[in-house]
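A single protein chain has been removed from this complex, and every other one stays in its place.
Let's look at chain A:
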Amino acid sequence: MSEGVMAVVKPEMKSYIWLQTADGSIQQVEEEVAMFCPMICREILQTGMGSSKNYAISLPQRVNPAILGLILDYCRFHQVPGRSNKERKTFDEKFIRMDTKKLCELTSAADSLQLKPLVDLTSRALARIIEGKTPEEIRETFHLPDDLTEEEKLEPLRNITDDPRIRLLNRLYARKRKELKEREKLKSVEAEEERVDERSVDDLLTFINGGNRETKGVKTNKNKKKNRRRKDHPKDSSTNVNGHNKDLDALSSASQDGDTINVESPSPSSSKLQDSTYVTFSSKRDLDDGDLDDDLDPAMKEELDREVEDFARRLNSDWPERMQEILSLGQERKLAPIDINGNGSARRYKSDLQVWTGDNDLRESTI
């Protein structure tokens, strides 16, 4: 049936195909040009549509009339069999020169029409646009929202291009900058007196390793994980445990949320180290998104270097002993105040342990 309909009346008359775009407008196109698109070709052969205005082929939504015009220009040139490769290449190079917005629309439309050569051509052009640009430039070109947090922005790049020391350093920096930003906001609302922390580095590290601590006031933050921990905090009076949480997080964040690179900031409620280092930098000018290392002067950097090194060293060396500590302390603390929901809390305790240790065996051994 379709063949009969296709063979339009007089031999000298060209046959035309009727195409309808999503906005309702209808165009007629020479048959051989339209058949160059696999999707249109299939429509014609399978359903016999397109032979007249009333039976126009509906094109996918991603194809608007202007873009359709471009696509048909492409098809019109390339469907002619006699052209040399050089001619085709020259045409392609000229064809592809258009603004980015149109290029993206064209890619999308070509994909919906399954016109693979055009998709390849536009993909290559888009890759050329992206290549070599900085993230800011790319965002500007494509109107991308800048909605990653500081830390998230740093993670993948730094993880891939730098060594672990710098990564730890970056985490500290990122945390600090966040704090600074929040501080700025708070400052504009209310005057707040700055705390000065005179403790030495050794004291701070003792703090990490399980010495006595007093909790400071809770700071606001956006991270959900932190909120969750804060909820646990009142029930678990061991700040010790939470301090260890922070260390563990730094190492086993992967097991927590399945993200291989997501690093959590520690809960500020228990972090003295954080306070002090924050304070040391509070007098610095605004730290922008650019290169981190340049924002701090060498003395500061050195101190931070030392802190980080000690930090890392202790993490690595004292690990088994500290694990024991957590387990024993946690056990004492938790079981004591809980009478009523014996089972529930025990379960919770166990799941906390799992979270801390990332230990699958433990998980399996629970209900």
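Methods note: contacts are C-beta pairs under 8 Å (C-beta built on N, C-alpha and C of every residue); 3 or more make two chains touch, one makes a residue touch a chain; residues count from 1.
As a convention for this text, contacts and distances are computed from a predicted model.
Only one chain is not pictured, and the protein name UniProt records for it, out of "magnesium-protoporphyrin IX monomethyl ester (oxidative) cyclase", "F-box/FBD/LRR-repeat protein", "BZIP domain-containing protein" or "Golgin subfamily A member 7", is "F-box/FBD/LRR-repeat protein".
Note on the undisplayed chain: of the listed residues A:E87, A:E140, A:E184 or A:E302, the one touching it is A:E140.
Within chain A, the residues in touch with the undisplayed chain are 100-101, 104, 107-108, 111, 119-120, 123-124, 126-127, 130-132, 135-136, 138-140, 142-148, 152-154, 156-157, 159-161, 163, 260-261.
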